[in-house]
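With one protein chain removed, the remaining protein chains of the complex are shown where they sit.
For reference, chains read A and B in written order, and residue numbers begin at 1 within each chain.
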Amino acid sequence: MTTTEVTWEFFEEQIERPPLTPAQVAWRRFRRHKMALVGVGLLIAIFLYVTVGAFFYSEADANRTDLSITLSPPSPDHPLGTDGTGRCILARTIYGGQISVLIGLFAVIVSVTVGVLIGAISGYYGGHIDAILMRFTEAMFNIPQLFLLILLAKFLSGKIPTFKLLGRSFSGSVIVIIGVIGLTSWMYLARIVRANFLSLKEQEFVTAARCIGSRNFSIIFEHILPNSVAPIVVAATLGVASAIINEAYVSFLGLGVQPPTATWGNMLDQAYHHLDSEPWMWFFPGMLILLTVLGINFVGDGLRDALDPRALTQTE
Amino acid sequence: MRGNQVLVKTESLKKHFPITRGIIFQQQVGSVRAVDGVTLHIYRGETLGLVGESGCGKTTAGCTILQLYRPTSGRVIFDGTDLTILKGEPLRDMRRRMQMIFQDPYASLNPRMTIARIISEPLRAHKLTSGKEQVDRVQELLRLVHLNPRFINRYPHEFSGGQRQRIGVARALASNPEFIVCDEPISALDVSIQAQIVNLLEDLQDKFGLTYMFIAHDLSMVRHICDRVAVMYLGKIVELAIKDELYDHPLHPYTQALMSAVPVPDPVVERERKRIILEGDVPSPIDPPPGCRFSTRCPVAREECFHQVPPWRDVGGDHFVACHED
Partner (left out) sequence: MAPLLEVQDLTTRFYTLDGIVHAVNGISYTVEEGDTLGIVGESGCGKSVSVLSVMGLIPEPPGKIAAGQVLYKGQDLLQLDRKQMERIRGKEIAMVFQDPMTSLNPVLTIGRQISESLIVHLGMGQEEARRRSVELLDMVGIPQAVDRYSDYPHQFSGGMRQRAMIAMALACSPNIFIADEPTTALDVTIQAQIIDLVKTLRDQLGMAVIWITHDLGIIAGLAEKVLVMYAGFFVERGSVDDIYGDPRHPYTLALLKSVPRVDRTSKERLAVISGLPPDLLGLPPGCPFAPRCTYAVEQCRKENPCLEPIGFGHEIACWVDVTTGRER
């Protein structure tokens, strides 16, 4: 009697564990990070603050000056105090927060797009293209960012008109800042993406794709890029924090979004002469920046571990 | 089984990988001569085995034949067309007819794609089907490799090594190829799973008239599945013959040593055997010995073996050897 032979009927293959997509695996691992969950909490809180808060205070409230109550400490009318021209700090942090966060998000969109494109093309094609792009990247790295920021800010300010988004009008300087920050912070990601591509290019599933006859475009976007998602997501997340801080010090130098439009950064700038006397002017925007950046960093850490590609080799 | 028509032919195929040195400008200081003059022909419908130990260049040979590496020199003629002069679109077109099954079932499938997408990739790349027709084809392919079609949207990490290898086979079959290079397809699998995959490959060959090049180092398995076998050493083929002829009457000293080194699961046979134990290690493919590559370890090497490259001789009965000895 022989052991069972395989005939043309298929035998029931068991897959022991319930199906988990890579996304579900990542979510499980993320959940285990206590600090990452704290970060998520912080970010949700801040998001609610700047969005829901807008229902309680209008933009006019944020910009209304009242010279009779300048530099007053926190009170029932103005829970976070007022600034040098009697504007309500609470309202200003809400609307300022919208802009700071917006700048953070869009600057990252710019830098990720540029960084990934350059890194992918460089890493995949190699040769001369890689050499040229990498020399360019290194050159950009070596130019002090501040210098570029100041240069571009001075050059572009006043040249871009205001625009409307979601019922709020934003001055052109917001676009300038987004562009400036975005175009000076892509290099780090370009290097990472390039390194990722260099190693993934040699993976057997990429060789398999070439063997099948897939086009280069297909291979880059369907095969390699999805497997590089981890460092990109992490870099993008941390990039938002970095962009918010960048905005803060650009504004601190007086080169950012101009008043009366508030951003957390230019609120710090205005508090410069009142550091000891009216601490509420810098404390609250400063705290908000701190909490936002902390929250983002915690989430970024959690994501970095959750998206570790090695996780997929264990069936969790 | 095997027809008389030659499907794939290589002529003095060479693949050298340059070794460069230099900080700013890279200069070539030498090359790894992975494949150094391989001439063979594969008949339609047959399974040609390519055996050798690590570093002999067999995997590189398989990849070079499929133009995954462009040859340094030599030609590859597939069904009358010279692949080495093709580029771009025409080459991509040819790929539909020749496929590969890879060694590592864990690395050869994209971990972020569902197996439906993995298996249908050849169909999409060559625009062969779409929509419902594509789904049907993928399910059909899964059934062909004895995997339940209901797992169509799962990810590779949910499957075992043997199952993943079958997904790889399904993918290779998707575009209805004529020629499949099997690069050590069972080396990474458990003994009891190896038999499943080998049987599957044989069944598919019968059903679709496929031609295989079976690259492996497991000589016992090669004897089971192949029709003719070529033995490779340091980038060159040293012997080529019909299976039984090669295994029962090996002529080249390396083939003889190789055959005698393979353990047989039979203690009675093992007790009687005389092993030919080779001295030393395989020389480097960067700096191969002049003359016969095997001369440094050959138990019967003569003076001329060290200086002259041995001729490729036809000793009758479709049996070829590269050796100075008669």
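In this section, contacts are C-beta pairs under 8 Å (C-beta built on N, C-alpha and C of every residue); 3 or more make two chains touch, one makes a residue touch a chain.
The shown structure was predicted, so the numbers you read here are calculated from the model rather than taken from an experiment.
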**Report entry** Given B:244, B:303 or B:318, the one touching the chain that is not displayed
**Finding:** B:244
**Report entry** Touch with the omitted chain, as defined above, among B:165, B:196 or B:295
**Finding:** B:196
Report summary line: By the document's definition of touch, the residue of B:42, B:61, B:76 or B:257 touching the omitted chain is B:257
Report task. Extract the touching residues of subunit B with respect to the undisplayed chain. Result -> 53-54, 160, 190-192, 194-196, 198-199, 202, 217, 219-221, 223-224, 243-244, 247, 257-271, 273, 275, 277-278, 280-282
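Just so it is clear, only the chains that are shown with their structure count from here on.
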**Report entry** Touching residues (chain side subunit A, partner subunit B) in the complex
**Finding:** 6, 10-13, 15, 17, 19-22, 203-205, 207-215, 218, 222-223, 226-227, 229, 309, 312-315
Query raised in the report: Taking the complex as given, what residues does subunit B use to touch subunit A?
Result: 63, 66, 68, 92-93, 95-96, 99-100, 102-104, 106-113, 121-122, 125-126, 143, 146-148, 151, 153-155, 157-159, 163, 168, 171, 175, 196, 199-200, 203
